[in-house]
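Every protein chain of the complex appears in place save one, which is left out.
Entry: chain A
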Amino acid sequence: MSRRFPLLSTLIALAGAAFFIVPLIATFNFSLRMKRGELSFEAYRSVFDSDVFLGVLGFSATASLMAILMGVLIVVPTAYWVRLRVPRARPVIEFLSLMPLIIPPVVLVFGYVRLYGSSSILPLTMTEAGTNVLLVIGYVVLSVPYMYRAVDNGMAAIDIATLTEAAESLGASRLRTIVFVIFPNIRSAIVSGAFLTFSISLGEFVITSLLNRPAFGPYLVQMGQDFAYQPAALAIMAFAFTWICMVLMEAFATRKPGQRLLQWRAPRSVTKAKS
């Protein structure tokens, strides 16, 4: 049975794809034209030559990694505890984890500045280190919806309660259970959450700018005001970076235990008995 070629659907899909891809191609093309009359990576070279670029990138990367660490330490035990002990509170926790999507970052950062300003009992914004801490906390808050969801889904995929009991019946303490059984089984979920956190924090502008931190987001905006070709190059690099993050996430998320991270050969067909 032959079906007619779905002309209309294909056109709509192509139009949709063009909507995303054409500006990207145009930006890429523009980023290559710094030298008049030829295509070159001059703009990219000039970006990498700048000490400021490497400085802000390093700062942002460090802050993002700290945010990942803090987020994992807060979210993993919380999600584990909620699933194990108070499963009925899960919808409430889930709703709370979505709050950062409802409250705009600008409101959040104004709250921080008011709360931890010069007249506060905890004047974090008065010192550089304090402000950095506040920045990392801000990143953690922004990434909680993604981190919590990723970790919670990871825990849903395995039967946390029964696995915990199985480990305990074999003599494992709670800590050993978490380290040897729970953590390895949700590692891919944590890694996806971490990549999401990283890509959100790295280019974050609002909180970073209002706390006046020398980070990647504000740098990107500043460059956009001062230069023509370099911002295009930066934008393309930022896109490429996000995509790499997504590919890595996919690779980790679909990996089964006992497989190598990237499996080039077709996987051995294994019949999984469903029961």
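Everything below uses one rule, namely that a contact is a pair of C-beta atoms (placed from the backbone, for glycine too) under 8 Å apart; a residue touches a chain by one contact, two chains touch by 3 or more; residues count from 1.
Basically, contacts and distances are computed from a predicted model.
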{"item": "Protein name as given in UniProt for the chain not displayed, \"Putative spermidine/putrescine transport system ATP-binding protein\", \"RNA polymerase sigma-70 factor (ECF subfamily)\", \"Biotin transporter\" or \"Sugar phosphate isomerase/epimerase\"", "value": "\"Putative spermidine/putrescine transport system ATP-binding protein\""}
{"item": "Touch criterion as defined above, residue of A:Leu163, A:Ile178 or A:Met237 at the omitted chain", "value": "A:Leu163"}
{"item": "Residue among A:Leu115, A:Ala156, A:Ala172 or A:Val206 touching the omitted chain", "value": "A:Ala172"}
{"item": "Touch residues of chain A, complete complex, unshown partner", "value": "158-159, 162-163, 165-173, 176, 180-181, 184-185, 256-258, 270-275"}
